[in-house]
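One structure coming up, written as structure tokens, with questions to follow.
All protein chains but one are shown at their positions in the complex.
Let's look at subunit A:
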């Protein structure tokens, strides 16, 4: 039992645990040092990965239970990641480890994932960059996936500190060349390591066939055609090699402005209306050039406006919608709410949680995106209009809105394969500049805008509001957002398909004989074991019974809750006139004379929107049909799993959604079992022998942060700070209590 001296002196030091996870005090360091050298974890290097620098006797602080604990180990920096090697294994032999990322360990930070580095000098926190004159005693690393690491360097040798700190700063912050990305070293080293998942049916949209298939699927092939005019990127390096345009559009028009100013097909609705996008023509001052542009656009419009094409409504995303600047500012404020250095800081912000959240306006931005997507949906679905999204390069908000609309309207996009194909089609082939937007090369902070994350957050809102409609879970979205920073997948490391192809050696023959084979993020087996992958699949999702295989979207697949708003004759005729007017606006817009708000502020459109929105929500939801999100104030929520998962204070042991999940899975299983039985009676087979993830089977209470709650609580929750405790240090009392304590222990 506890000796008096200990209680009186230190306020209760707990006996050191068998592992060297223990309380650390400066005076104890020497006693622990011996242990440190004994246990060391070997560094696992990926193919092509090189160790750059390392430092030993680094103390990693564990921010849990509000008490300062630490683990000693080695901090290393490779050309792929920063890794901390300590004996952490004792904390990991539980269920949670089954959801382990095979590439990135718990204490690994890929260089691209580092957001901000701070040093602590004499208890003061300062951001670190460039050449340092003085080296900090503590290193704080904020990650883009919102983890926060604290590394104490006080007991590390001085030259090691210098080496590791400057190494980390250099390799995470210095501008890089594309060719120096780890992606290439990895691909070169792991040439024969090209395991392709046979089950991975994601459509990559890098062949003409893929586009034709998509046209076929959406019945868009009547009015649109896939073209190969940009094969070899002869026309434009912003466009993919293959894409889809209206059938009568001549190929010369595509060449005219390097692919700008032409309507490019995104998706066709069941009623034949299409979602189109267009990148704006270059701004010209010269009247002559303007004239040419005007007549070019007129020509385009003549082709697109003739029947069988529907009326086109233009959404100019660069003039009266969110700016990238808004998104960037909002997110950088928002993420600060979750990058918590210590729990005191957390409690300070906690009081004003809602107003802080609101002032970041991230949720409002989500709302605006969802609202815009509903507006577009309304045009397509209820008004039978084509919608043309217009943006400078058609590669930011264009990607976001067109894919959001498709998630809402096309149930195929809510399956995992469909969703991946969608990201492939709209974001990868759509030329979203992942390299710049994620600032992978650290070349310009200004360009760093989390557009894709915004999209995932919007999808999360939808999935959160309508769980049975999605084939994937929020965990899937979370790990997808994490994958943005893992430089072994090519998916999110290029600005355009052109850039990818030229750098992969497909185009040039000078470096290698055969092109590099890069991994795609959609091959989830690279990151997760099959067992862990089960957590990416939503057990509540009910697949639509496929009655006829050939026809995915025919007349009989009409949305059940569509069109309660018939477009009456009297209503449609003014729209004809309206459209003409609008074309003029469009052309003016395109030519740089921006006339804002003429289109969107129209009261009529607002009313249509309200009516559409309300009538949809007043009917029961068909999870295989059109899906609209709620956008009222109370409905937009914080994606708790992604943003709160590393904050130990935020976990509820035995609570949260995961608590019902096991029950749910059990019942699902039973239902399936019975269904199978019934099917047997009918002498027909085909019931899917579904496996519920056995991860959830354990009787142990899981935390609400599952599967990310790696920060396990070892002791009971701290609840009562005993401020007056020390004042009581009466020896007799202590002796007496000690006896009682023994008593209790013996029972």
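The rule is short, and it goes like this: a contact is a pair of C-beta atoms (placed from the backbone, for glycine too) under 8 Å apart; a residue touches a chain by one contact, two chains touch by 3 or more; residues count from 1.
Methods note: contacts and distances are computed from a predicted model.
Q: Out of "Alpha-endosulfine", "dolichyl-diphosphooligosaccharide--protein glycotransferase", "6-phosphofructo-2-kinase/fructose-2,6-biphosphatase 1" or "Myotubularin related protein 11", what name does the UniProt record list for the absent chain?
A: UniProt lists the chain that is not shown as "Myotubularin related protein 11".
Q: Touching the absent chain in the whole complex: find that residue among A:42, A:131 or A:355.
A: Of the candidates A:42, A:131 or A:355, A:355 is in touch with the missing chain.
Q: Among A:48, A:73 or A:656, single out the residue that touches the unshown chain.
A: A:656
Q: From the listed residues A:228, A:291, A:444 or A:675, report the one that touches the chain absent from this view.
A: Of the listed residues, the one touching the omitted chain is A:675.
Q: Which parts of subunit A face the unshown chain closely enough to count as touching?
A: 2, 6-7, 10-14, 65-68, 123, 341-346, 349-355, 357-359, 361, 363-364, 367, 465-468, 540, 614, 617-621, 630-635, 638, 640, 644, 649-657, 659-660, 662-664, 667-668, 670-671, 674-675, 677-678, 681, 699, 701, 704, 715-725, 727-728, 733-734, 736-738, 740-741, 743-745, 747
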